[in-house]
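One protein chain omitted, others in place.
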């Protein structure tokens, strides 16, 4: 039922070398940094739409974060490299949900999601996804795009 | 049905002066900092048990964070003071859920929750809440304490 | 030689409750946070000019940081409250140097300085201190103001 086009949905992954500054006195990466790493993977995924996030801002829009959830499953430590993967979980005409995974080798360290709405930079008001960005985001969303976006 | 003791459940609030370093290029506080502010309010709430969090660590335990959720409702800006409030939402013999609110004046800026498990510092294994900490946490939890803790 | 006016130079101090998130796996506050604390004290000192830093930005200027030095003398730990003090060390028509001290009780933990230049927000070009800000900054600078500012 899934068209070949739809099946080509993208994931983006980025390898993050843990920084000493990211540890806390428990001796592990402090939990706020996972959210920064999600953002880094999301930057890569946005670039896969054909428009980088700096370009989106230059067009006059923000993909403003409205919610975040993280489940921590295993510690990440200094000296390790974490692979952070992001994909679109839901795309509507006004909002976007990304899903994430953080792994060190085979070890699953965290999963999470972030919710976003499009806002116009000039007045910070919510808007529909700008027409120019729609094809690229629909493409990376694949099955996750709700009609009429898919 | 609620005993007077149970009704004495605590909340802890802390006023946070927004730091320039906490803003991002959207001109608002970056979303990771809300989680750090939650932690600050939680530190105050733990102190209300009669045992500060540094004392808990000195006893050989961590209240390890296993999950976080935040809903962002309005931006917080440099030059503002945010009031961060924390309370216990659920207390079992092995886990703890805290709820939070961030307000600037009357404006509700964010709500959230964090989930925690007790772990023994020596081997990072999950354990029951240490006996010595039980009365204090039961007291601040009030109705949120599940039997047999309440 | 010093006029009474000049002698009224201000210092600004702010008490910072150490955040768990500010520790690293050495078990002490990571050194980058001292610089954020300096900024917080500087915000208070700017307010003492009669114009808050958000107001300075609204006027169309930045006090852009061009250099920083910190000497770390003793560790600061979670559970402690650090007092951060800032004062003007040198004020010229185009630049400003602030000095800082961080203490926990009597213990001197760090000293430092930051150098700044005035820039116009519109084009990020260096400019002279805006006339409207001159009296306030001269006043907090006291002896540290170089002629013709003093």
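As written, the chains take the letters A, B and C, and residue 1 is the first residue of each chain.
Note that a contact is a pair of C-beta atoms (placed from the backbone, for glycine too) under 8 Å apart; a residue touches a chain by one contact, two chains touch by 3 or more.
Bear in mind the structure is a predicted one, so any value in this text is a computation, not a measurement.
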item: Chains in view that touch the one left out, judged over the entire complex; value: A, B, C
item: Of A:54, A:105 or A:126, the residue in touch with the unshown chain; value: A:54
item: Among C:35, C:89, C:104 or C:149, residue touching the chain not depicted; value: C:35
item: Chain A, residues in touch with the chain not shown (by the definition above); value: 14, 17, 19-21, 36, 39-40, 43, 52-54, 77-79
item: Interface with the unshown chain - residue positions in chain C; value: 25-26, 31-33, 35-36, 57, 62, 64-72, 75, 124
item: Footprint left on chain B by the chain that the document does not show; value: 20-21, 23-28, 30, 32, 78
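One rule holds for everything that comes next: only the chains that are shown with their structure count from here on.
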item: Same vs different contact residues, chain A with chain B, by half of numbers used; value: same
item: Centre distance in Å when chain B and chain C are each reduced to the mean of their C-alpha atoms; value: 32
item: Inter-centroid spacing, chain B versus chain A (mean Cα positions, whole Å); value: 27
item: In chain B, residues with contacts to at least two other chains; value: 36
